[in-house]
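The complex is shown incomplete by one protein chain, all other protein chains being positioned as in the whole.
== chain A ==
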Amino acid sequence: MNETSAATPGLAEETEAAAGTVQSTDATVGEIYVDDPRMTCRNVNVYYGEKQAIFDVSLDIGKNQVISMIGPSGCGKSTFLRCLNRMNDTIDVCRVTGQIKMDEQDIYDGGLDVVPLRASVGMVFQKPNPFPKSIYDNIAYGPKIHGLSDNKEHLDSIVESSLQRAGLWEEVKDRLDQPGTGLSGGQQQRLCIARAIAVSPEVILMDEPCSALDPIATAKIEELIDELRENFTIAIVTHSMQQAARVSQRTAYFHLGKLIEVGETDQIFTSPRHKLTEDYITGRFG
């Protein structure tokens, strides 16, 4: 359990510790609870076959907030994110224990249907993955399968408002019947965000949404994330600490499958309390 060679027991309990003084990885440092949570995760463990990928993570995701998850590659941040809408179900060997609740409903309850869950917890992936269909059909796909539209006019208005909220409407309104794969990378990613918005989710999960994009497209997406916060709860996994600092209100730092530290973004980036967090954000590794 001791990934850090110099784990000093006892320091974890010192809540008023100075920057970078906590070294134990046994417990999460910082405030895992929020006053108004949209999702609550308690003691989540994830296994890929025999290998454990996530160790005992507890975390609240606050309403209309952006929470960013940072950490070195392979630290389990994406795996944790994919637990929140049960995308890990598509991997045969993956097993999740613990409790994840959304508005008091346990999403891993055996009786729960994943279809409405995934409709209310949308996801945007690392690489833009528009379907090989027209721009219109890409957006209309979700509303169609969930029966959200009553008629063609209604569907049209859903498509338009989704594209507008994703900031893509002005660019594509004249070519809605063109294939979505023909857009530029940044436009494709905003199309995917619009596609996720179209089913009116409550939470949007973003798995490194800008890692395949150039800086200008990235800036647009970050701006968009900030606007979306008004109506949605957003959890974003990112490799870029600047991005986490720019877009999120809370930040969670993962290391080797453990949630090391979580807190207000300002606090994490100015005065991290855990040694590993400090090392990571000051660029000593990762």
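Keep this in mind: contacts are C-beta pairs under 8 Å (C-beta built on N, C-alpha and C of every residue); 3 or more make two chains touch, one makes a residue touch a chain; residues count from 1.
Note that in this section contacts and distances are computed from a predicted model.
Name the absent chain as its UniProt record does, using one of the following: "Phosphate transport system permease protein", "Nickel-dependent hydrogenase large subunit", "Acetyl-CoA acetyltransferase" or "NADH-quinone oxidoreductase subunit L".
Protein name of the absent chain (UniProt record): "Phosphate transport system permease protein".
For the chain left off this view, which of A:50, A:92 or A:177 is in contact with it?
Checking each option in A:50, A:92 or A:177, the one touching the absent chain turns out to be A:92.
Out of A:142, A:167 or A:209, which touches the unshown chain?
The missing chain is touched by A:142.
Among A:52, A:99, A:129 or A:164, which one is in touch with the chain left out?
From the options A:52, A:99, A:129 or A:164, the contact with the absent chain belongs to A:129.
Where the complex has a chain not shown, which of A:38, A:77, A:195 or A:220 is the residue touching it?
Of the listed residues, the one touching the omitted chain is A:195.
I need the residue numbers on chain A that touch the omitted chain, in ascending order.
On the side of chain A, residues 85, 87, 90, 92, 114-119, 122-123, 125, 127, 129-133, 141-142, 145-146, 181, 192, 195-196, 199 touch the unshown chain.
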